[in-house]
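Every protein chain but one is kept in place in this view of the complex.
Coming up: subunit A.
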């Protein structure tokens, strides 16, 4: 199994930076052969249609490279707003936090291992 990439977005990105992130990430997946990408957006206070589209693009491009993308840590206010805006983030997996995102990725790549994980899940 290839490694996972973890990307933490620390600031509200303006468009060019968000587009750079898209290209950089896709290149990194290609270069490292990563099978999974975790994008931590817990520090992001606004996801508008532009940012939402970038997340969707990353998910579909990485899928072509045989990797899954999970967006983690979306703030509840952001999630509520996205739904009202009408942006569905189709094809983007989401998880509450990095740990759960990681578990989700693992289960996607290796369903058997996920069962083992479930059994010794002693977190919290």
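Note that in this section a contact is a pair of C-beta atoms (placed from the backbone, for glycine too) under 8 Å apart; a residue touches a chain by one contact, two chains touch by 3 or more; residues count from 1.
Simple rule for what comes next: contacts and distances are computed from a predicted model.
Between the listed names "Anti-sigma regulatory factor", "Isoquinoline 1-oxidoreductase, beta subunit", "Peptide ABC transporter ATP-binding protein" or "Xanthine dehydrogenase family protein subunit M", the UniProt record for the complex's undisplayed chain reads "Anti-sigma regulatory factor". The set of subunit A residues touching the chain not shown comprises 12-16, 45-50, 53, 75-78, 80-81, 84-87.
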